[in-house]
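A single protein chain has been removed from this complex, and every other one stays in its place.
And then chain A:
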């Protein structure tokens, strides 16, 4: 049984999420937590946009907030997003990792510690190597790992770095991801 999905992406990420998130219907049983690199800009505009096209409720993750099904959470810009062992969020303003804050690695690593093998980690299109170490940690803990097929990614750099370090459970094109997630969360 899976308890959470974490997704990391940067360049081209919003377009990719535009394809995946609307396919997850209201009763999708697992929360989705996302780091999308967008610099120091506010999340407000694309969260509003995604809410208009998604059945799940899309919001920015808040400190101390419990992580619940029915929601898609985004890391706030300028902060690292961590998952605590009681499945709630905490934030950190410490220095950038992989030139990024929020860093995908920090979300993935803390998620892996909290959810262990009940976690699905996904690396999508992006232009740097953030997420690779985090995906490795998810694999160590027995979680499911998915990497977007770099040949079809807007920017293949991030999936390629991840593929070099991790033999993923699935290498998928964008349009296959939502279906696969449904298959995974339905298996007991």
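To be clear about the criterion, a contact is a pair of C-beta atoms (placed from the backbone, for glycine too) under 8 Å apart; a residue touches a chain by one contact, two chains touch by 3 or more; residues count from 1.
The rule is simple: contacts and distances are computed from a predicted model.
Undergrad: What protein name does the UniProt record of the undisplayed chain give, "Amino acid/amide ABC transporter membrane protein 1 (HAAT family)", "Protein-glutamate O-methyltransferase CheR", "2-oxoisovalerate dehydrogenase subunit alpha" or "Tryptophan synthase beta chain"?
TA: Of the names offered in "Amino acid/amide ABC transporter membrane protein 1 (HAAT family)", "Protein-glutamate O-methyltransferase CheR", "2-oxoisovalerate dehydrogenase subunit alpha" or "Tryptophan synthase beta chain", the absent chain's UniProt record gives "Protein-glutamate O-methyltransferase CheR".
Undergrad: Of the residues A:71, A:113 or A:182, which one touches the chain left out of the display?
TA: Reading the full complex, the residue touching the unseen chain is A:113.
Undergrad: Of A:15, A:62 or A:179, which sits in contact with the chain we cannot see?
TA: Counting the whole complex, the residue in contact with the absent chain is A:62.
Undergrad: Considering the complete complex, identify which of A:90, A:149 or A:180 is in touch with the unshown chain.
TA: Candidates A:90, A:149 or A:180; residue touching the omitted chain: A:90.
Undergrad: To test your reading of the contact rule: which positions on chain A touch the chain that is missing from view?
TA: Answer for chain A: residues 62-65, 76, 79, 82-85, 90-95, 106, 109-110, 113-114, 116, 133, 137, 140-141 touch the chain left out.
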